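Report on the structure given below.
Omission of a single protein chain aside, the complex is shown with its protein chains in their original locations.
For clarity, chains are labelled A, B and C in written order, and residue numbers in each chain start from 1.
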Amino acid sequence: MLKLKPKIDFEVSVEAEITPQLATLSSDEISNFQVYYGKEKTKLGDLFEISKEGDDAKLVLDGDFSMVKWVGARMDDGEIVVKGDIGDHLGAYMTGGKIVVEGNALDWVGAEMKGGEIVVEGNARNYVGCAYWGDMTGMSGGKITIRGNVSNYIGEKMGGGEIEIFGNAGDFIGTEMKDGTITIHGSCGFVGGDMKGGVIKVKGSFEVVPGFKKVEDGFEGDVNVGGKGKITQF
Amino acid sequence: MHHMLHIKNGIVVDPKNGINAEKMDIFVKEGKIVEESEVDVKEAKVIDASNKLVVAGGFDMHAHIAGSKINTGREMRPEEMRTVRLIAGKFRASIGRVLLTSPAIGYEYAKMGYTTAFEAAQPPVGALHTHEELDAIPMIDKAALPVFGNWHFVLKYVAEKEWEKLRAFLAWALERTKGFGVKVVNPGGVEAWMYGGNCKSLDDEVPGFNVTPREIITGLIQETENLGLCHSVHLHCNNLGTPGNYQTTIETMKLASKFSNDKRQVLHVTHVQFNAYAGSSWRDVASGAAEIAKYVNSVDNITIDMGQPIFGHATAMTGDAPFQFTLHKLTGSRWSNKDSEIEGGAGIVPIAYLPKNPVHALQWAIGLELGLLIDSDRVVLSTDYPNGGPFTEYPYVMAMLMSKKMREKELERVSPYVQKATGLAAIDNEKTLYEIIQMTRSLPARVMGMDNKGHLGIGADADIAIYNLDPLSIDTANDFEAVYKAFKTSAYTIKGGEIIAKDGELVKEIWGRTFWVDATSNASIEAIDSDLNEMFEKYYSLQRQNYGVEEAWLRKPERLVMG
Amino acid sequence: MIEVEIISGRTLDQGATVEEKLTDEYFKAVNYCELSEDDFNALGLAEGDKVKIKTEFGEVVVFAVKNKDLQKGMAFIPMGPYANMIIDPSTDGTGMPQFKGIKGVVEKTDEKVLTVKELVEVI
Partner (left out) sequence: MPETKEEELTNVICTFCGSVCDDVLFDVEKYKGKKFCKLGSAKFSKKERIKAPMIDGKEVSYEEAIEKAVEILLNAKRPLLYGWASTVNEAIRLGVILTEKVGGVYDQCASVCHAPGTLALIEEGVPGGSLGEVKNRADVVIFWGSNPMEAHPRHPVRYSVRAKGLLIKDRKDRKVVVVDVRKTKSANMADLFIQIKPGYDYPIISALRALVKGEEDAVPDEVGGVSKQQLKELAELMKNAKYGALLYGLGVTQSRGRDRNVENAIKLIQLLNRHTRWIIWPMRGHYNVVGAGDVPAWEVGYTYAIDFSRGYPRFSPGEFAANEVLQRGDCDAALIIASDPVAHFPKASVAHLKKIPVIQIDPFPNMTTLISKVVIPSAMAGLEAEGTAYRMDGIPFRVKKIIDTEYWSDEKILELMLEKVNEKLGLR
């Protein structure tokens, strides 16, 4: 297990593509792991206090990591626990393992993720499980759970997997979605535009965009793309 | 600073001068290739080229490297820009998968031993933009071909058979756009697209003008020849991308039969692969390459380039706006379109060539068939970058043309449809190194009418590529991997007498020239003066006085005066 | 106090003074809020009166202007520093703040309309 604690309040954002695999390296390797502080190329050890207990693939991030980006990106196994807030791109492209954030997350949680699990106890913002600009498919496997609220663009171009939001969401939920499930326990705005497939379930209020036809248990569409997506209230 | 070079003991292949793998020394002074006696050997920097191939710098005569099309392509495809080739430092940051930034274009050509590249389609009203991008490409010499085939002046003058005016217009437009030659894209078809249509045959009438593609092409060849331009009409045929279109292509080529020119072709038909389909639909589409090859080989006034697809990502971008819309409907992919004043239009659609896709495999095979079946002094190697894919894979095409064994290996991974619908598997021809150098150096230079390019004779520009390949010992038919690797990165790339790349690393950033053709003394511009005023007043959204590009605005212009 | 939906945007006067921001002309071009006739009257406003506009994101005092073409419930403020005190700064991950379509309330006030320089100071 490897524990990281910021040494300073970051003036500008830090990019640290750290995965649980880091915990299996030697203390020297960990300390010398390259990160970016603004335009400065620097070492993990220069920005964070490092304490290592054993070699199991687990990261504990203790403190305010809201300015730290790309944590858990591309991880394939192991565990990350964030005790505070976390920055953008948490678990982007991840294929396996588990991330738990006890605070809030920013944008791009689980973007294009293929497997594994992400749980955010607080809020997340935009682009949860989405595709990066110009890419065809967002999240395609695994599960993302947000206990709080999220903002816009949730599960866009989603090709599989599951997103569950316990709070409210903003607009553009499941836009151009192809497969998978999005569940929202609160309310949200525009839902399902250009949806080709998959299921969106909302408990509270929501706005279906024109292009969906009413069916027995909800709506089906988007007819504008010949889609067979399902939107239901539960 | 070494102004003199002594390239020692290289094995020279220089088709224009009939040199085939001869061990010799090359001397360079002030950017030119000179006699040994011109060089103070003690002062000259010596490059040991022992056992290495020494050739003229590569010449890409048809690529889309500058202007609003490639730039819109970049803007619509950020996923293309995530490939990092070089981190900023002594050189600029260089990025791009197939679509490259301007610095990356110059750098990648240089690393591959190419020293000249021409932008093959410049929207005339956007000429200044095209030139800004050309000016942003380091390392190589450049030029741009403005597009004429749907320009209302051309349609009007051809319809009225006002040949003198057409000639004057060509000269005026080349001067205003600082252009190099007469590019024609789907003549008449793009004007028809403004009404939702197209011109798929040579005899379709262009809406609003009493004129057909046949007349436009013939008229433009005639006046390009009368104007005495160094490059011929450069034609993207009608009916591109349609099964059965090879017949349109041959019919189009026949339009050149009554013209001839001692120095060069009178018609260059470009990226012919896209215009070489037999069959009647995408279900029974087949190769028409053999028929086209037969025709091209039988005449001496036509040249072509391949338009070879490379498996992987590409972006279709042409002035053939109706075709681009068809492609968008076929693939469901993103689509940009630009209708451009009264000059024509353009479109952009991302594509990927997949080896297992029957149509893509067919296109790949047809490109190779054209390259293999057509005489090496009539067919230029091109991918129609980025339409067929990256120019950085020219070495792949070179190696494929030289090795049947490599082709057999590649055929195993592509759709079996190729076996049925093309003759590729049965072609035994293997191009020689000499022929490949011809197809990438001397021929493109001749096609463009550039006497100082594409060869290593005395007086030629000192644009030289040295490769880790010994022509005297290499077995190009069997050692295709070595051939590919050698051509991917030069041992040395020398541009205008300066070493700009070495062993695949950049050495020095330099800025090449932009050539443009001034033929205004061969025509009477006054003849069209009042027409220009009238058309600008009525149909353009800008003033005639603000139209065009001044030489002073360009980084390193070079005017070629047509005598 | 009435509820409104606030739109900010270009006007001819704002555009014509945009390169001279420290002048009285610019101040005049951007320091007001247009309301519908109904809302204007409902607030008991007269020409030259001031209103305070409040949203989730801030508040600002501007002059009130009656616009016959504007529908009830809509408030229009020329783009610029006054509008920017109350618009939604969040970009929702697009980089673009929401300059148009913000819910807020308008009330009559006697407070001063700050000058452009004073505005910069209070931020």
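FYI, a residue touches a chain if its C-beta (ideal position, glycine included) is under 8 Å from a C-beta of that chain, and two chains touch if they have at least 3 such contacts.
This one's a predicted model, so the numbers in the text were calculated from it and none came from an experiment.
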{"item": "Chains in view touching the one left out", "value": "A, B, C"}
{"item": "Option touching the unshown chain, where A:67, A:90 or A:124 are the choices", "value": "A:67"}
{"item": "Identified contact with the non-displayed chain, of B:21, B:46, B:194 or B:299", "value": "B:194"}
{"item": "Among B:38, B:205, B:291 or B:339, the residue in touch with the chain that has been omitted", "value": "B:339"}
{"item": "Chain B, residues in touch with the chain not shown (by the definition above)", "value": "66, 68, 70-72, 74-78, 80-81, 84, 86-90, 92-93, 95-96, 101-103, 125-129, 132-133, 136, 193-196, 208, 325, 328-329, 334-342, 345, 348-349, 538-543, 545-546, 550, 553"}
{"item": "Touching residues on chain A - with respect to the absent chain", "value": "11-13, 15, 36-40, 67, 69, 88, 107-108, 126-127, 133-134, 171-172, 175, 189-190, 193-194, 207, 209-213, 221-224"}
{"item": "Where the unshown chain meets chain C, residue by residue", "value": "5, 7, 9-12, 15-23, 57-58, 69-71, 74, 76, 79-81, 84-85, 87-101, 116-117, 120, 123"}
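In this text, only the chains that are shown with their structure count from here on.
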{"item": "Which two chains share the largest set of C-beta contact pairs", "value": "A-C"}
{"item": "Rounded Å distance between chain A and chain C, as computed from the means of their C-alpha atoms", "value": "37"}
{"item": "Length of the line joining the C-alpha centres of chain B and chain C, rounded to whole Å", "value": "56"}
{"item": "Shared interface positions of chain C, touching two or more other chains", "value": "none"}
{"item": "Residues of chain A whose C-beta touches two or more other chains", "value": "none"}
{"item": "Chain C contact footprint on chain A (complex, rising order)", "value": "107, 125-127, 151-153, 170"}
{"item": "Chain A - residues contacting chain B, complex", "value": "132-135"}
{"item": "In the complex, chain C residues that touch chain A", "value": "90, 92-93"}
